[in-house]
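Here's the structure, in structure tokens; my notes come after.
Missing here: one protein chain of the complex. Every other protein chain is in place.
Our next item is subunit A:
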Amino acid sequence: MTRFGHTELPDEQERALRRAVRLAWLTIGFLVTAVTVVYVTMGSSQAMKAAWAEDLLSFIPPISFLVATHLASRPPSDTHPYGFHRAVGVGHVVASTALVTMGAFLVWDSGSGLLKAEHPPVGTMVVLGQPVWSGWLMIAAMVYTGIPPVLLGRAKLPLAEKLHDRVLFADADMNKADWMTAAGGIVGILGIGVGLWWADAVAALFISGSILHDGVRNMRVAVAALMDSRAMTVDGKDEHPLMGQVDAALGSLPWVDEVGSRVRDEGHVFHVESFVVPVEGHQVTLAELREARERAIRLDWKVQDMVVVPVEDLPARFLPGLGAAQDDDAPAGSPKGWDAPDRSR
């Protein structure tokens, strides 16, 4: 049985994980050939250089995915009581930092080439005893490196959603956009071919701009997740629906009057703290609390590390979004309980 920390993966996720690991290795294998082919043919083309750098950077996401899933599978220990799930977040930050750095460097590199009006030389290469214009070889290399990543990206994307794995998602997203790099490179080289010296630098600028854009976007999501933002969907765009579902599941218990939860994304799995206010006069039993927890955990495999805390009033201090939602039924003034402990004595 495969685990993420102490979370046992359901069959569906286990299959997805095995498949994702296979795809990560496949990606690495393909990238080794792509980097070699592009390096051998790139010559003095700026666009080819940018495309080569992107291929080189593409190693980072699948490698961080493999490392992160390996680390995240370790059970929580004395020194890491929350488990090693954050490895995913760290991998994501590392990958996005690499993208930002390389993207910025390449934007500067191709931009300055354009300003200085550098005319890229693309000459002849001898292949099997025949002289060939290197531009044709570069175009062949771009076609080869442009197609497989799109297929890999399409295969990875649904797995990333199933596993709630942001590194895998970033990887798939970049792969899917890889054909644009290849197309940009081809346009640049054809431009050189017909005597437009600037076409190559413009194509390179476009490619490096897209690397930088990918990097900044990923870095935002990665840093926000490490900063314990509320749980978001794997693409980082929307609030995760599980947050509402947990509250609804607990709220439907007959003895529960009000619920408020905070949910953070540990990487793959969530860490949930739910505060419940029992209906007036009800004495909460330990069995009821256990049942409440089990009900929430049954919702989704991602919910496992969870605490249910019975309180007199929902603690606004720990549930900052509460104010707006609770205004209707909560009396004005300072709430009691956790929010305003009486420290006067």
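Just so it is clear, a contact is a pair of C-beta atoms (placed from the backbone, for glycine too) under 8 Å apart; a residue touches a chain by one contact, two chains touch by 3 or more; residues count from 1.
Operating definition for what follows: contacts and distances are computed from a predicted model.
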Complex member absent from the view - protein name from UniProt, among "Roadblock/LAMTOR2 domain-containing protein", "Mg chelatase-related protein", "NAD(P)/FAD-dependent oxidoreductase" or "ABC transporter substrate-binding protein": "ABC transporter substrate-binding protein"
Full-complex contact with the absent chain, from A:His119, A:Arg230 or A:Arg264: A:His119
Listed residues A:Gly5, A:Gly103 or A:Gly191, member touching the removed chain: A:Gly191
Which of A:Phe59, A:Phe105 or A:Trp133 contacts the chain that the document leaves out: A:Trp133
Contact footprint on subunit A, counting only the chain that is left out: 44, 118-126, 131, 133, 135, 177, 180, 183-184, 186-187, 190-197, 199, 206
